[in-house]
Structure formats: structure tokens, C-alpha cells
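For this depiction, one protein chain was excluded, whereas all remaining protein chains were kept in their positions.
Letters A and B mark the chains in the order given here, with residues in each chain numbered from 1 onward.
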Amino acid sequence: MYDAGKIIPGLIVFVGLMLFAIYYNVGNKIEDPKPEKPVGYTSCVLPLEEIRAEHMVLLNEWRDEVIREGKREKVEAGGKMYEKSLQNGCMHCHTSQEKFCDQCHKYASVNPYCWDCHVTPEYGKALGEAN
Amino acid sequence: MDSTRRKFLKIAGLSAVAGIGAPAGLNMLMNKNVQAAGGHGDAAPAAHGGGHGEAPTGKRYGMVIDTVKFHERPGLAEKAIKACHSYHNVPDFGNNKDEIKWLWNERFANAFPDKSHYKKDDDLNSNQFLVLCNHCDNPPCVRACPTKATFKNKDGIVMMDFHRCIGCRFCMAACPYGARSFNWRDPRGEKDGRPFIKETNKLFPTRMRGVVEKCNFCSWRLAQGKEPLCVEACGGTGAMVFGDLNDPHSEVSQVLRTRFTIQRKPTLGTKPSVFYII
């Protein structure tokens, strides 16, 4: 092989770098997410499996329907009607970002930008304390 | 998103066809313009089929601002501005450079530069005039936006989708009324312990840095059968009259039929939906 002296150490460094993430996390126990469910409500706007997997899709669809098509009719869940809105719909029952949303998001290492604009109940509180 | 992918393919296909049959494409474009110019909101709203997907019986919300009534009641304009800005979490940065405003006061010469002249009466010279997004029938900002982040909805309201805006500010260059503001910095920040949004309204989102915003005629309130916040703040004074310009029986249509009104820069062909009694 030509340049074996360069290629083989290069390969070793490459493989080492690739495996570093695995090595780094070995033995680290990540705690299971424990999203706090709202008290006194039994059903969400979609069946559990669907809302768990597809809530971000639903939110995008709601946004397009409300803003672009003007379809603002409420959605039904467990006999109650809710606004098609993250802030004024979902957060009506799921009142805590930290205890509900963040639980799984942190576990799955996703970082949605919802809260850059949408106001959570905690947001006002945190700001009030800061001042 | 499946729906967006489908839309993308549809438009990509259309663009390809237009590229091959450019004359036909041009023809299509011109027809659309003719229809738009033929004008809805005038006598024949049905003529406007193409442009913005509006139903023949579609609404077109508009507003008459009676500036005389505002000038008779000092503080009323500020009350309307406050109602709007505090509900919509409009930040106050305390400087002109970063300023964001949806509804604000201008002098006559600035609000109506093409109607101003050098022998104005004292009232015109000293009074302030409320300005906001005109929700044009033919909005240049919508024409300029490269992502449809700003668009005209079926009620004739020029809307913003803050999720889609890429912050290119082409709409701000296009708007002849200076109605658009950009989030030059994070509106949730603070300076010297003073937050830019004094009290965050938890019923409405804030914005993030890097997107454009403006008045939305309180479209979410209209859906609940309520009037825009600024109109509500004016109470029963009649200083702001809001309604459907396409409905001949609406209050706003009746005011427009019986009073002399003017518009900001009508010669640009944008067809504003906001009218002024001077």
C-alpha cells in the first residue's frame, strides 16, 4: 500500500473519533421522562399514541388552518371544546412547560423553538422573579 | 408535511410548464392582473376570481378613522395604541432604530405626503394622525414576499406567518406606508432591568428576533365576533368604524357612502382598506 504510514494512523484517528460518542456515554443512565399529566382530564384531542408521535405535525396543521385558511372552529376532547392553539389550547390543560413538554423533549434531545414566541405560564413568573 | 410537499411539487411542476410555455405563462399572469385591477371591493366582487382565492361573496374588512373625533378627544389615540400594543406584546426598546409599532401617530405631512402642501391650516399642521397597516387590496408586500410568510387571507386581511418568515425584509422595502417592523433583537430581552415588553400578555405570543411583524386587524378577535382592540378602545365615540367593505349595509359602508374620505397614497394602486375623515 502506498502511504500506509499516513493512511493507517488516519484511519485509527477517524474510527476513534467516531466511537468517542459511544465511549463517552457508556454507563450513563438517562432517567425516563415523567411528563406530568393534567389532573381531571381523561382524553386529549387525539388518541394517546397519535398525539405522542404526531403532536408537532398537528400543531403545524392547526397553524396553517387557523392563520391561512381561517378555520378557527374548536376541537373536541372528552366532551370539552378547545382552541386550535398551543398557548391557548394545549397549555390550557398542560399548564407547565417544564413538567410536561420538557420531560420528553430533553429525553429525546430535541429543542423545539416554540417557547421563543409562545408564552408559557412559567414565562411570566420567571420574568417577574427576575425583576 | 405531506401537504407542503404536494404543494411544492405542484408549483414546481407549474413553474416548469411556465418556463417551457413562457408566452402562455405570461398570458396567465396578465389575466390575473386584469382581474385584480378589475377590482373586488368595487361593484363586482365576483370578477375577482384568480388572485387570492377569494370566494365571490368574500368579506373585505376595512376601517374609517375619523380624525376630527380623535382631535376632539385628546388621549384617545394613545388609548387605542396602548390597547393594541399591550395586548399584542409589542416591545418598546426606547429607541428609533429598533422600534416596533403596529399603530402609531404621524403628522399630516408624513402620513399623507402627497396631500400635504405649504399652506395647510393650523389643525393639519399641529395634529397627529393614526396610521397602521392599510390591509391593501393589492398589497405590494405580499407580492414581494418570497415565502408567502405574508399573504392575504379570505377576509382581505394581510396576515403574517411568523413561523415562515425568513427575515429578508423585502416586504419592508415594498410597503409604501412604513407599516412593517422588524425584530432587530430579541423582544424578550431587557435593558437596565427594564424588560422591553412591560407586561407579557399570556393570551398572545411574543415574537422572536429576525422576523417582521405588523397589524393583523385582530383577525383572531374577528373570528370571535369582536371588533379590533383599537376600535373597541374608542368605545362609542365613532372615531374608528370597522366592518365589511363588501357589505353595503355595514356601518363602515354607510359612513363611506355619506362622508368624504381620503386614503394614503391612492395613486399607487394598492387600494388601501383604511379610510380617513379629515
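One rule holds for everything that comes next: a residue touches a chain if its C-beta (ideal position, glycine included) is under 8 Å from a C-beta of that chain, and two chains touch if they have at least 3 such contacts.
Here, contacts and distances are computed from a predicted model.
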Options "Sugar ABC transporter permease", "Polysulfide reductase NrfD", "Cation:proton antiporter" or "Peptide/nickel transport system ATP-binding protein": UniProt name of the undisplayed chain: "Polysulfide reductase NrfD"
Chains still shown that are in contact with the chain withheld from the display: B
Sole residue of B:C84, B:L103, B:L132 or B:C165 that reaches the chain not shown, by the stated touch rule: B:C165
Residue of B:M63, B:A77, B:V90 or B:A111 in touch with the missing chain, whole complex considered: B:A111
Chain not shown, touching residues in chain B: 4, 7-8, 11-12, 14-15, 18, 96-100, 106-107, 109-111, 113, 140, 142-149, 164-170, 172-178, 181-186, 209-212, 265, 268-270
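Keep in mind that, in the parts below, only the chains that are shown with their structure count from here on.
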Rounded Å distance, chain A centre to chain B centre (Cα mean): 34
Chain B contact footprint on chain A (complex, rising order): 57, 60-61, 63-64, 67-70, 72, 87-88, 113, 116-119, 121, 123-124, 127, 131
Complex interface listing, chain B residues touching chain A: 1, 3, 89, 151, 153-155, 159, 161-163, 193, 195, 200-208, 219-220, 223
